[in-house]
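Omission of a single protein chain aside, the complex is shown with its protein chains in their original locations.
Presenting subunit A:
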Amino acid sequence: MDFTPDPDHEAIRDAVRRLCGRFDDAYWRACDSEHRFPWDFYRAMADGGWVGIAIPEEYGGGGRGITEASIVLEEVAASGAAMNGCSAVHLSIFGMNPVVKHGSEQMRSAYLPRVAVGELHVAFGVTEPDAGTDTTAITTRAVLEGDHYVVTGRKVWTSKALDCDKVLLLVRTTPLEQCARRTDGMTLLLADLQRPEVDIQAIPKVGRNAVESCEVRYDGLPVAVADRVGEEGQGFRYLLDGLNPERILVAAEALGTGRAALRRAVQYAKDRVVFGRPIGQNQGVAFPLAEAHARLAAAELAIRQASWRYDNGLPCGEQANLAKWLAADAGWQAADQAVQTHGGYGYALEYDVERYWREARLMRIAPISQELVMSYVAEHVLGLPRSY
């Protein structure tokens, strides 16, 4: 076991921290309350090469692994940018993974370099009103007509759709009832978003409002066959490929969000004087914060183990799932305790902890709920019977 800090990782942390240091709480508070995409921040991240860090070098990216990408996202969140910052860059950092892994050479060289420099924005459209956790229930349909598909259907929660040129869209090319297995018959398309056949409406939501998540209707949208990722009918399998690294990145984001909240809470506990002493002197205030730190530290170790296994080509389903569960839980606990520590001011927008709290809450729901992680662990790690 070797925990020697890696100089590259330290340098990445330091550089991302410096960059994020220029985007203060007032910036994020304004982006959140005005529902404004953080373009300046996005530009700075792209120019620094951070957005393309995990895209292969031959396509203009940094060619690094999930470990480095997770460090970048953790630092973004921990800077106080929290999920507003992470979600702004997450899709560009990792969203194109199915294209990297399964796209044709033509597709990769056409799109990846533009994503790596932050010029092309691609959303991810999987969830539908009647297909969330159960992805196989999707009904958005693509019918082949000569050299293109025609897509009709409805997606929900497609994040950043208003600002994206394209969307990686999961569609049914074969209806469920004609499939031997529920996981068959789905195909991944790299479709255009800003077209008359597409209607995009932002969904009013609790937090992370700098990045809108949208309801998107597709009404006869043509998509060239050349814009299909890999083979027809293999879309679900391609998504599965990306689940573990996705969980690791999400865990890192939750960890960073928790760290930002805890830092605020500790400072406030030192500064706020009640009954003639700083509130942090009371064990009733101090211990929950110490506990939050302990939980975050444990989650961090789980993340590091999972990302190390993934980058070394080892199976990491258990580790990635546990990392996601532990970090989402620890991040939420830290954010909730930060609000509690601030008393009434925790409920005021000015102190930022409520923003972390709203964003930390999200991490227990999306992109995968805590329950479904438990379901994975129960079935695949403990060998209990499958529940669905």
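Structural remarks
Here is the rule we go by: contacts are C-beta pairs under 8 Å (C-beta built on N, C-alpha and C of every residue); 3 or more make two chains touch, one makes a residue touch a chain; residues count from 1.
Note that in this section contacts and distances are computed from a predicted model.
Per its UniProt record, the hidden chain corresponds to "Electron transfer flavoprotein, beta subunit" from the list "Transketolase", "tRNA N6-adenosine threonylcarbamoyltransferase", "Electron transfer flavoprotein, beta subunit" or "dihydrouracil dehydrogenase (NAD(+))". Residue-wise, the contact with the chain that is not shown comes from A:14, picked out of A:14, A:34 or A:199.
Mapped onto subunit A, the footprint of the missing chain covers residues 7-8, 10-12, 14-15, 18-19, 44, 47-50, 52-53, 62.
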